[in-house]
Each structure stands twice: as structure tokens, then as C-alpha cells.
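Everything on this sheet refers to the single structure shown next.
Apart from one protein chain that is not included, each protein chain of the complex appears where it belongs.
Chain naming follows the written order as A and B, and within any one chain the residues start at number 1.
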Amino acid sequence: MSANKLEIDTEKRQSRLSRVSNVAKRPQVAFGLVIGIFWLIVLCAVSIWAPYDPLEAVDSRLLAPSMSHLLGTDALGRDVLTRVLFGARESMPIAAAVIICATVIGTLLGAVAGYVGGWVDAVVMRITDVVMAFPAILLAMAISAALGPGLRNGFIAILIVWWPIYARLVRGQVLSIKQREHVEAAISIGATRRRILQKHVMPMAITPVLVNATMDFGQVVLFLASLSFLGLGALPPSPEWGSMITEGAKNFYQWWIAVGPGLAILTVVLGFNFLGDGLRDVLDPRSKGEK
Amino acid sequence: MSAPTSYWGLMFRFIFRRLVVMPFLLFGIVTISFAISRFIPSDPLISIVGERQLNNPVVVAAAKQRWGLDKSMFGQYSSYMGNLVKGDLGISFRTKTPVVGDLIDRLPATFELAFTAMFFGTVGGVLLGVLAASRRNKFADHVSRLFALVGSSLPVFWLGLVVLYVFYARLGLMPGPGRLPPRVDSPEHITGFYLFDAMLTGNFSLVWPILQRLLLPAFALGWGLMGIISRLVRSSMLDELQADYVRTARAKGLTERIVFLKHALRNALLPVLTVSGFSIASLLTGAVLTETIFSWNGVGSYAVAATRSLDYPAINGVCILGGMIFLISNLVTDVLYAYADPKIRLQ
Partner (left out) sequence: MNSLLSIKDLHVSFGNGPNSVDAVRGINLDVERGEIVGIVGESGSGKSASMLSVLRLLPPTAHIRGSIFFEGQDLSNSSSREMREIRGGKIGMIFQDPMTSLNPSFRIGAQITEAVMQHSDVSTKVAVSKATGLLEVVSIPRPSESMSLFPHELSGGMKQRIMIAMAIANDPELLIADEPTTALDVTIQAQILEVLRGLRETRKLSIVIITHDLGVVAGLADNVNVMYAGEIVESGNVEGLFYQSSHPYSRGLLSCVPRLDIRESALHPIGGDPPKLSERSPGCSFQPRCKSSTSLCETTKPKLKRSVLSRLMVSCHNPMESSETAKATI
């Protein structure tokens, strides 16, 4: 009996509800929840509560932060804080759409490829290999350049870049679950392939997909901002965070223009990262958490 | 020929198998790049000929012929592939010079930046991770974990702006954007890496200014990697410290420090190698985003300019280059890992 095994394991099986509340109490997860709720409120209510109009010049240009303009004004005299808040409306719905579509497409392809195997698997894998052989930003840049700037084309570009990740993830999960005994048992009693996939394999494969999707939400927002920063994706005068940072770069000494959107992106990336962690601990407490 | 059982024989087979797959991937990459660049809806002629000349049919026809735009799509594809095999990536619409030449000119700048960032990120990450593991759950641990987390969550281009603003504009500690001080010539070209070129040509007065100008962008680029590596090292170290061989080491009477830094760390570092190697992709991404901020004329800013002016030979060229770099660096990383892990090495 090794010394390490002498420590007694006191974790008991907890009900799901108590697990959720335990996980939610952790500071990082709590932070993630606060962020998530905050941006959700902003998304819904900003047009009601915003101090100013995000697209209209409301004051002199390039004013430093003050009581009336907490983040100052930009090069066209618009209130920066308002634009930051409205920026959520630009990036978050698109990011959500990308994640949902990428997950759906990726899961379908990955599940079929993993379960059926054979040439279907080979074809899907080769396609993902080729797409993933590009550094994502270059591919997305090329696609958006080809299609033209604008959020809709940005959406398409990011979707094309993102779906292979989920296809690979789900395929891997399906492959390992396929080997497990309860699947063998189902096969031995004559269940159809489709039924096995649906009822036995997918419920277990879904967890990492959900966790990943949550964490990826922030990453997609960041990616979209990066594209906008480069002049693709969102177009002026839309208050997308990336293009606001470009403006901030042009007015380098007026630091307040770029600070807001950067911090906004940071909170979204961090917050959803933590939420994903928390989700993982709720759904699958056996996987290794932070020490 | 019997199956090779020597170490180098096995290694060669491993590399060979990977190399065999590469042409297929390269084929896919170049075809997709071609397809993308031909989807550009707006007329590339504008950037070639200039708006004023568009009305002149003679000029337009000549340009079309010169740039191969008069052929069918299939015709363009076949001449594209034919040229590719010869190593010709076409001529940039923007710079009017061969894309291959443009890329070769700019590659060293990006590599110098990326490698410095990788160095920062890896070394800094390991140090930070070891610190966090040794002071587990104490203040230093929490601070370093926060530092790591924030670093890997910030948009890298924003970070570049922030550090430039803070350390250059405000504090005046660091020089401004650019690889060289203003009105100073680059050192004689040997490698294209200014740092090495300066040292190799004995131009030692340039070494420090060049290094200084590398610091900020490399830091901005490398912080993300530092974050990932420090968390990896921390968790890897904590895992290794639970291992039986650590107990054996203690039973031999070794000091905690030796157990920590010699026995546990050696095994904890293995995953760092792969993560570091596979970080090339994100470093390239970062380069694309930060080079413009720091006036760094590498492949990244070239790509940005190409995208903005719809210069599709250049866009195409950058995509292919990016794909190739990615593939090669992954292969090299796999090989290095197989070499470093004794268990794999001797299979």
C-alpha cells in the first residue's frame, strides 16, 4: 500500500443539484456566471439603458474620460462606453451562431465518421486535416477577403475554420465510446446502428462538446474581433470591438478608445472559459480539475 | 529487406511515413488557396491597372493577358499548378514583384519575432510553472496563475498596443515600433535575422538596439504561450510529485530541491516540448496581428496588406506558406518528442 493511497477519499456521490451549487461557489466559476449574466443583460437591455447613441456624434472629438463620458469620446465624437456596450450586439450573436453551426455540422460529421468508419471516416478526416493544416487566421483572412468584408462573410469564414475542431472531437469521443462494453451489449441484442448512436454513444460524447462550445464562445468573439481589427469582418461605423481597437491604434495617444473594447473581450474570454470549466465539473466530475 | 530495428532505422521510417502524407496535404492546401483567391468578387484589375486606366481597353487587354486573367478558370488552375511546381507563386498585384521573392525577404523578420516569442513564452512559462508548483496554493501560486490566465485570454493585438503605449509612449522605457532605430541601416544580410547578422558582421553597436526593439513585440506575442506553458508545467509538476519514483528519490536521502528540480521536473517537461512546438500556429497568427502595430515588415504585415488590397497571388502565397510552415513544424515537433521520451525512443 503506497503512502499516497493511504489518504482516504472522502468524495461521496452527490446529487446533481448539490454538485451545481458546489461548483458555482468556486470563485472562477462565480466570476464566469457574473460575466455571462452581465453581458446577457447588456445584450438585451442596452438600447433601453444606454447613455448615448452609439452611432451619433454626441460631443467633441477625442475627449478624455470624464464623468459624463466614462470612457471618453472617439475620433468622431461618439461616446466610447456606449459603443463598447453595443459592441456586444455585434459580436456575440454572430459568435453564438458560429458555435451552434460548427457544433452541429462537426458533431454530425464526426459522429458518422467515427461510428461508421471506413471510407466515410477517411474522407472526413482528410478534409479536416487539410482545413486544419492552415493557421486559422490566414484561412479566415483569405476567405473573408475573397467574399468581401462584413459580418456575414466573417461568420462564414470563421465557421469554415471552426467546424473541423468539433468533427475531430466528436469522432474521437465516438471512437473511444464505441469500444466500451455497453455498446457491445447493445449490438449483441440487435440494436440498429442509428439507435446505438443516438441512445448509447452520443449522450456520453456530448459532454466534451458542450464544455468546449462554452469555452470556445469567448475564443470566437476574440477571433471575430481579430478579423475586424484587420479590416475584415465588421465594417465601420459598427461598434464591433475589433474595429474599435483599430480606431484606437490610429489614435494611439488617446488610450481610452482601445482600452474599453480590449477589456470587454478579456472578460468574455475569461468568463466563458471559467463557465466551461464549471460546466465540465458539473457534468463529469471525474475528469481532472484544477489542483 | 528486413524491417529495420535500429534506432535510426525506426526514426527514418517514422519521418518517411509522415513525409508521404505531406504532398497530399500540400495539394489540398494549394488547391483550396487557389479556389479562395479566385472567389474574390471585386475586380483585381483595379489594383493592377489603376482606376483611371480601366476605361482604356488596350491597357486592360494587355494586363489581362499578362496576368493570365483572360484564361478560363481551369486554364488558370493548370498554369497555377504548373508554376507552383517550378516554385513560382506569381507576381504580387500590389508590389509588382514575385510573391516568392517577397515572402523570402520577409520571412526572417517574422521568424526572428516568433522564435524570440517562443523563447520568452517557454522559458518564462517553465519558470512560472515551477514557481507555482513549489508554492502551491500560496500567494505566489495564485499570482502566477492569474498572470498566466490573463495572458492567454487577452487579444494579442490589443496587448501589443497596450505595452507599446505604456512602455514607449508613457514611460519612455522602450523604443517605438520598428525593427531598427530610425535612419539606421540594417546589418549586412547573411541570415536575415538582424540579431545574428549584427553579431556575425561584428556590428556590435547595433545588437542592443535591435534586441530592444524585439522585446516588446516578442513579449506581447509570447505572453499567451507563457500562460499556457506555465499552467501545463504547474499541473505536470504536481502530477509527477505524486509519482512513486519521487518517493524513492526521497528514500535515497536526496534534498527536496533535487527531488523537485532534477527528478520531477525532467519528466514534467516532456509535454512542454509538444505544446511549444505546436504553438507555431498561434505564433504565426499573433504575428499577423501584431506586425502592423509594431511596424514589423514580416510575412504578417504582408498578409494584412495583401488582404486589404485584394492581392490574390500574395494571399494565395501566404496561405500556402502558412500551411507549409505548420506542417513542417508539426513534423519536427513530433520527431523531437519521440527523441526526448526514452520510452518512445527505444520502441
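Keep this in mind: a residue touches a chain if its C-beta (ideal position, glycine included) is under 8 Å from a C-beta of that chain, and two chains touch if they have at least 3 such contacts.
Fair warning: this is a prediction, and the values are worked out from it, not measured in the lab.
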| item | value |
| --- | --- |
| Contact residue for the chain not shown (choose from B:97, B:248 or B:295) | B:248 |
| Hidden partner chain, residues of chain B it touches | 243-245, 247-255, 263, 266-267, 342-343, 346 |
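As a convention for this text, only the chains that are shown with their structure count from here on.
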| item | value |
| --- | --- |
| Rounded Å distance, chain A centre to chain B centre (Cα mean) | 24 |
| Chain A residues touching chain B - in the complex, by the definition given at the top | 2-4, 126, 129-131, 133-139, 141-148, 218, 222, 225-226, 229-232, 242, 245, 248-249, 252-253, 255, 258-259, 261-262, 265-266, 269-270, 273, 291 |
| Chain B to chain A touching residues, read off their complex | 24-25, 28-29, 32-33, 36-42, 136, 149-150, 153-155, 157-159, 161-162, 164-165, 169, 235, 238, 242, 244, 247, 281-282, 284-285, 288-289, 293, 303-304, 306-308, 310, 312, 315-316, 318-319, 322-323, 325-327 |
